[in-house]
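With one protein chain withheld, the remaining protein chains of the complex are depicted in position.
What follows is chain A.
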Amino acid sequence: MMGKEDSMENLSLEDDEKFTSISKSYSNYRSAMTCLSDSHHPLSPSIVDDSNDPLLVSSIQSSAIDDHDVEQFQNPTIISPPLNLEYLNITVSDPHKEIQASPSIVPGTNTYVTYLITTQTNLPDYGGTDFTVRRRFKDIVTLSERLSEGYRGYFIPPRPDKSIVESQVMQKQEFVEQRRLALEKYLHKLAAHPLIKKSDELRVFLQVNGKLPLPTTIDVASRVLDGAVKLPKQLFGESGNLIVPQDVVHPAKGGRDLLRLFKELKQSVANDWGASNSSIDEEDKDFLKNKERLHNLEQQLSNASKQAESLVKAQQDMGDTIGELGLTFIKLTKFENERATVNTQRERAADMKNVATAAVKASRLYRELNSQTVKHLDILHEHLSLMLGIHHAFSDRSSALLTVQTLISELSSLNSRAEKLETATSKIFGGDKSRVRKLEELKDSIRVTEDAKSCAIREYERIKENNRSEIDRINRERHVDFVNMLKGFVTNQVAYTERIGQVWSKVAEETSRYSRES
């Protein structure tokens, strides 16, 4: 207890700086949080045993989200399955530096990090229970892109940021650890989504070793090059415009559909999340109402999340300052005892020691309270980050609708041209060979476009349905999570402030003889 002078210097107050700028970026917050929950603080007890304390509520009860220690990667905890008996447990561990086979153009990027992805499951599609693969961050990016293509209209959890700046600034180990945690959380969220957990994309990612099959390139540049040949003809409305109906399912991209791409781009720029004055006619009143509500929710969540960060910082500061005060008094106690010439000094030193010890204890309790608070209030951040997925799902819907409407207008212009051509040819006796040919081509285009339109409408309806079921799902989940958050937060506050009160009551008792309230 007495030799704590050194620990004064070790008290890292740099963690404070991570909180000063109330971060708008989700990843900034996460990086700060990982530093907060470290247990190598000089004031923390040597053994932190949370599991046996009945007073501590271990927060979130949603199935897959959990906090793993690095040491636990060997024995992944089996999380009790929720309603059904299916489980999909994923662990990310063992970061490993690899050398890139082919030297890259950009200097300093010949190495990359891979992570060991361990899966335990009883889902039938997997055909097995335990799998292990090695994946790099690029693979996660690919996975998330494939998912957003394959699950349009669904609220897909956002993947971790690429955060190039952070990787330069932070220490390598810190960054790798932060990323490992982020990847694990991301995969847990995917596994918690009722549809995505059964998806092929996720399964392939978790099971199949080696390079992840790349998606069909969205590389507009190369498409433009090969579509450039056809562009003049397209612009002049001439033939050769073979639209494969399935292509309509995706928003216009690539050379073949440059024209449609431009049209849709112009429209989508006008579409804003908050703006309700889009020229696209969204007739579903319920949807509009839900959209409005979710927009409002996002604002309030953002505000609450920000205030939660401030609260956590203030609680942290309180704990730190009480701790510092305690350590100062410990030094003073030692000083008075060493230099005592009269007994009153020793008496005072004894009083001081009681206060100092209590202060150090209280400081520890504040720290523990705070790390629990972080876990609970984290739910606000989680749901805020889900908003991004919701944005994408809604824009999937808008772009699908845009596609339908574009095709409808194309169809009507094709039809009117065909009409004009028909009346023109009927006036000429015997027919104009070239005109007849043109008419035939036009009729072909119309047929193809009709098919495309049907496809697009089907796709749009599908996405609409996805949106709707997802809105229900997210509302339900949010309700459960928020209730747990409130209960957990309040229960923790009660438990810890009670204990802190006990610590101080004892000291008040011990010093009551000085009180003049007699």
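Convention: a contact is a pair of C-beta atoms (placed from the backbone, for glycine too) under 8 Å apart; a residue touches a chain by one contact, two chains touch by 3 or more; residues count from 1.
One rule holds for everything that comes next: contacts and distances are computed from a predicted model.
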Complex member absent from the view - protein name from UniProt, among "Response regulatory domain-containing protein", "Sorting nexin 1", "Glomulin, FKBP associated protein" or "Histidine-containing phosphotransfer protein": "Sorting nexin 1"
Given A:K198, A:R348 or A:R417, the correct residue touching the omitted chain is A:R348
Out of A:L116, A:V204 or A:L325, which is the one that touches the chain we can't see? A:L325
Can you name the residues of chain A that touch the chain not displayed here? 293, 296-297, 300-301, 303-304, 306-308, 310-311, 313-315, 317-318, 321-322, 324-325, 328-329, 331-332, 335, 339, 341-342, 344-345, 347-348, 351-352, 354-355, 358, 362, 479, 482-483, 486-487, 490-491, 493-494, 497-498, 500-501, 504-505, 507-508, 511-517
